[in-house]
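A single protein chain has been omitted from the complex, and every remaining protein chain is retained in its original position.
Chain lettering (A and B) follows the sequence in which the chains are written, and residue indices restart at 1 in each chain.
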Amino acid sequence: MKSVVTTVIAAADAAGRFPSTSDLESVQGSIQRAAARLEAAEKLGANLDRVAGEAYDACIKKYPYLNNPGEANSTDTFKAKCARDIKHYMRLIQYSLIVGGTGPLDEWGIAGQREVYRALSLPTAPYVEALSFARNRGCTPRDMSAQALTEYNALLDYAINSLS
Amino acid sequence: MLDAFSRAVVAADASTSTVSDINALKAFVASGNRRLDAVNAIASNASCMVSDAVAGMICENQGLIQAGGNCYPNRRMAACLRDAEIILRYVTYALLAGDASVLDDRCLNGLKETYAALGVPTTSTVRAVQIMKAQAAAHIKDTPSDARAGSKKRLMGSIVTEDRCASLVAEASSYFDRVISALS
Partner (left out) sequence: MDKRFFNLFNLTEDQAIALLDTPQDQISEDDSRYIAASHLVNFPTEQAIAALIRAIQQTDPAMENRIVRRKSVETLGRLEAVQALPVIHSCLSDDDRYTVENAVWAIGEIGTHDPVILEDVAQLLHKPGQTYRVIIHTLAKLHYQPALERIRRFTDNADLPTASAAITTVCRFTRDYSQMDKVVGMLQNSNVLARRLSIQDLIDSQYYDAIPQIARCPVSLVFRLRGIRMLAESGVPVGAIPFTAIQPYLEQSLRDHPGDLDLVHTYDQPPTLPFLIQELYETDFGRCYLATKTILEHHAEAAPDALFATYAEEGKNDYGAHFHVMKLFGWLKHVPAYDLLIESLYNKQPQFQKSRAAAAIALAELGDPRAIPHLHACLDSKIWDLKYAALMALETFGDIGGYAKITHDDDWLIREKANTKLVTVH
């Protein structure tokens, strides 16, 4: 699992050296930003079901054509499953906030996912739309501090960008 | 390879839940500078630590440098120093990461078998690791011994906390213990 710390260690190991001053400086930089990340992770973790559910509900409401009768999403079924997938991405976003890098999203949510969506002709639009809603909904200081929201939004952008 | 943060993520993922114990990670962050000081203290003193530990090991067992001993001739002495440095380096990585996986995966995995195949005496190796463990504790606490260091005494001068970094000392010691138990 890639993070700032593991990347630094892997590089030091490849060179067979002890952690250098600049290695420790980059770890320190990551630790300084960690408070904001952890705050966002804590808030998201405590509200994951609600955030994911709202994102999808809003997407359904916002795009009435998502409720076209007779189609895959005409029942609560598609909604529930799609909400679950959104929740999956939200969980990976929380993990990425924790490790301070996009490793969890990359390894468990994105690498290969684009290929699979294309190969099976699966729609990405509901995910993109729901994550975009979450992206525009976060509010400071109501939901979290400004720095925390910046970290959170950056990962939502990353997920939207990588899935679309 | 994992660190304290990714370890929490991997554990949460095993049960498909979010990471809920954020407080432990906040504590990790709060003591982050002390951890970096500790890593820096070991890294800056590594070559002295290694040579002192190997010297101490030999003092206690002179047979090692006599013909037929495992640190004889110089070529094998050099290999011994190199190995001690490698072990210390991976312990340092583990301390930086706050997780033992890098030590386990990249250093200890198969080490005992390798030493057995090469005929390296594990009791001597363990002794050198024990000395490094004590040295590391002294460097993290920044309390090198006046009696032993004498004129060579060197203080890192980092801010000393009241508990003298007891939890970091314990954590570093646990990594050395991991090496010792992997070799025993």
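We adopt the following convention: contacts are C-beta pairs under 8 Å (C-beta built on N, C-alpha and C of every residue); 3 or more make two chains touch, one makes a residue touch a chain.
The shown structure was predicted, so the numbers you read here are calculated from the model rather than taken from an experiment.
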{"item": "Per the touch definition above, residue among A:14, A:116 or A:139 touching the missing chain", "value": "A:116"}
{"item": "Missing-chain contacts mapped onto chain A", "value": "62-63, 65-66, 68, 71-73, 75-81, 84-85, 88, 107-108, 111-116, 118-126, 128-129, 157, 160-162, 164"}
{"item": "Touching residues on chain B - with respect to the absent chain", "value": "15-16"}
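Convention: only the chains that are shown with their structure count from here on.
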{"item": "Where chain A and chain B are represented by their mean Cα positions, the distance between them in whole Å", "value": "36"}
{"item": "Chain B - residues contacting chain A, complex", "value": "1-3, 5-6, 8-10, 12-13, 16-20, 22, 25-26, 29, 32-33, 36, 39-40, 42-43, 46, 89, 92-93, 96-98, 102, 106"}
{"item": "Residues of chain A that touch chain B when the two form their complex", "value": "1, 3, 5-6, 8-10, 12-13, 16-21, 24, 27-28, 31, 34-35, 38, 41-42, 44-45, 48, 91, 94-95, 98-100, 103-104, 108"}
